[in-house]
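Mind having a look at this structure? Questions to follow.
All protein chains of the complex are present and in place, except for one that has been dropped.
Order of writing sets the labels: A and B. Residues in every chain begin at 1.
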Amino acid sequence: MDKNNTDKTEKLLATAQNLRWQVGENFHESLMESIYSDAARIADRAVKVDDVKKKYDWDVKIDKLVTSRTFGFPLMFLLLAAVFWITVEGANVPSGLLASLLVDFLHPVLKDFMLSFSPEWVAGFLIDGAYLSMAWVIAVMLPPMAIFFPVFTLLEDFGYLPRVAFNMDNLFRRAGAHGKQALTMSMGFGCNAAGVVATRVIDSPRERLIAIITNNFSLCNGRWPTQILIASIFIGAALPAHIAGLVSAGAVVFIAVLGILLSLVVSYGLSKTILKGEASAFSLELPPYRPPKIWQTLYTSLIDRTIFVLWRAIVFAIPAGMAIWLSANVMIDGTSIAEHFISWSNPMGLLLGLNGVILLAYIIAIPANEIVIPTVLMLTVLTAGNPELGAGTGVMFELESQSAMAEIFRMGGWTALTGINLMLFSLLHNPCSTTIYTIYKETGSVKWSVIATVLPLIMGLVVCFFTAQLWMLFAN
Amino acid sequence: MSDPLISLILGFIIVSALMAFFFPDKGLLAIWRRSAKDSKKEALEDALKHVYDCEYNSLSCTIRSIAGHLHTNMDKAAEVSARLESMGLITSNNQKLYLTDEGRSYALRIIRVHRLWEHYLADHSSVKETEWHSEAEIVEHTMTIEEADSLAAKMGNPLIDPHGDPIPTAGLELPELGGVHLNELEKGDIGRIIHLEDEPQAVFSQLIAMGLHNGMQIHIIDKRTDRIIFEANGEENILAPTLAANITVKKIEDQSEILDDFTPLSSLQVGETGIVKGISRALRGQQRRRLMDLGVVPGSKITPELVSRAGNPVAYRIRGASVALRKQHSDLIFVEKGE
Partner (left out) sequence: MNPSPENCANCPVHNMGNLKKLGVDMSDYDYVIALAGNPNTGKSTVFNNLTGLRQHTGNWPGKTVTRAEGGFIYSDKKFKIVDLPGTYSLLSTSTDEEVARDFILFGQPDVTVIVVDATRIERNLNLVLQVLEITDRAVLCVNLIDEARRHNIIVDIRTLGKDLGIPVVATAARQREGMDELLKSIEEVASGKYTCNPYRLSKVNPGIRKAVERIQNEIKEQFPDLPNPRWVAMRLLEGDQSIIDAIKSGELGDLKAEKQIHQPETIQN
């Protein structure tokens, strides 16, 4: 650019700068006012409303109900419980069918087929490791997700989520957090990584960080199969069959609500310490209710979300299955690596009301929480050393019934305390690696990623420790 | 574990010890880190700022006044001033201290960082207004001018800081603001606060506690030698003239700018309708803009529609859409009740 032009642009910018001092801070306001008055005029000419009152009434009635003082909160919990209950009840049978197909039937067939042309360890590694872990994840994950996601999406499409945010805003405001955190939390119930990305709707950096750090307290789909299973074994099994499902769902809702409470408490703590500040503006547009197209929604959420999440689980389950098989079959001094680690970490696990197996399982499951239960089962059999159960060392298997699973847990030295603490620890531990990476990408900061990773883990350890010790104190 | 009671006590002690050490702000680690920071540079820069202040207010500066400003003894102050002189930032003549050109730009750079940071805190964070100044006092010594420039660019090159002080431009010019002290207005005058002095802290806190803020409309109701009575955004206040000198105002010339309705939006009941008159200047930055984006501009009709459980937030119908607002914001939107 030549000298002359540069001078001209400099002059232009200088004029603008000077004029800014003259027009002052009101510029933006005046402009918005002009735009809106034009908008009003144009809209006035083009939009006619016939008898709005009558038609809007329905929406207003629903709104009055779902945000009402008496019914707002109970309705919310009821809906949450209903979603879980439908999931628990509906997933039971298909899960069992999938398990008998993929594990009981296909697994031996594939194993025999592999053995016919490859050495024992190759067949073990591929079929007992990789294939079985994948089969297990499909059997456990697919049915609940195929129910949970569509039901949840129906609520989302109807327009219920913003009302949840509206109802809960008062709590979030007191915790120094943003009202839209309720929305990102809801997204976290599907997947924490998605929840973390969704925090972009929060425009205050401080409150967005709080939302990111606390998103992990939303039980994600990788964790609630664990919750459901443990709840049914340690709580539901003690009850008559017809109410077991309801009570198990209740226990899961309890943990989910505990997660919400903790996220409020932690938000409050953060607002008072490292992310000091007051809650900023909250403006949320409440969209009109839009009756969802039920079949279309069911179809797309099944295809888009369920298959997508399942795929991710499988991708992580296969290498994890291989790793477990190896750790159970590679021997050092006559004992497998897994057993070495478990006997080393067991005392610490017991101190926390858990055990070495669970700790190892949580390390193996860092990439994906979905594989915690299969890993735990397999490792328990391995260390409890029961020859009749399980098809061999390092094999992840599905068991016919929950009572058989309970049997294994009992042999592994599990008590009711172990079950409860596993549920707590499943809620309170580090986010999965995908989520951690997402947090890093979104915040661009190592510091916040570390805090978001370590904080829930420490909380989990502390909570489990004190629960365990108090339990022992009073149980004895 | 053999004895849970002992474990419990041990666990409790360990957790408490870790907390005592790592706790943010109040923990030992935080205290240690704070004490280890570079206090020499701070003293130099604070002294330089002081000399600049003297020049700006046409006062004269001495080593004694530096000592007073830094809360230190004469020896230390003399050391600081000698160091500044050897750096070529100030000169001394007849006990009095003067800025060199270089010293002036150095001081302006610090002030630019300080005021930009206050602007950042006010508009883009949720730090309390009483803490803006003290936070900026720390940041001004650590942030480089380049960082400040890019911060300014991100914030749309703000002109004045939240207290109403002009922010030195990137070219280190400091525009004049004008205005008069509050006690120079006469009875019946209507003006707008353009500056609230943030030092001394005690006075500033008092002004803040009265709910005063920059941009507020002031109407002098009565003026006597010992006190000034005025209406600020519709609420009556009384101030001693010495305190009133910490407030700078500008008379409003344009009659159309004068607001006469200060009914807060939050006072509307469900079913009542209001016409938006304006948004208080206390609502700043992005939050203010977002409200306007949603249609909260003068002339808009607004009707409360839904009240949540605790009465807060409330959803309002505005320009055909339903928007939930928290009370702390609907308090700051002024409406005229209609129908």
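Keep this in mind: a residue touches a chain if its C-beta (ideal position, glycine included) is under 8 Å from a C-beta of that chain, and two chains touch if they have at least 3 such contacts.
Given the structure is predicted, the values throughout are model-derived calculations rather than measurements.
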Identified contact with the non-displayed chain, of A:102, A:171 or A:202: A:202
Touching residues (missing chain, whole complex) on subunit B: 152-159, 254, 286, 289-290, 292-295, 318-321
Touch residues of subunit A, complete complex, unshown partner: 1, 5, 8-9, 11-13, 15-16, 19-20, 22-23, 26-28, 30-40, 42-43, 45-52, 55-56, 153, 156-159, 161-162, 180, 183, 197-198, 200-203, 205-206, 208-209, 275, 284-285, 287-290, 292-293, 296, 300, 303-305, 441-445, 448
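FYI, only the chains that are shown with their structure count from here on.
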Centroid spacing, where centroids are CA-atom means, of subunit A and subunit B in whole angstrom: 40
Residue ranges of subunit A in contact with subunit B within the complex: 17, 20-21, 24-25, 28-29, 32-33, 36-37, 39-40, 43, 60, 63-64, 67-69, 72-73, 165-167, 169-170, 173, 176, 179, 203-207, 273-274, 276-286, 288, 350-351, 462, 465-466, 468-470, 472-473, 476
Of all residues in subunit B, those that touch subunit A in their complex: 1, 4-5, 7-8, 11, 15, 23-25, 124-128, 159-160, 169, 175, 215, 283, 286-287, 289-295, 297-300, 305-310, 312-313, 315, 319-326, 328-329
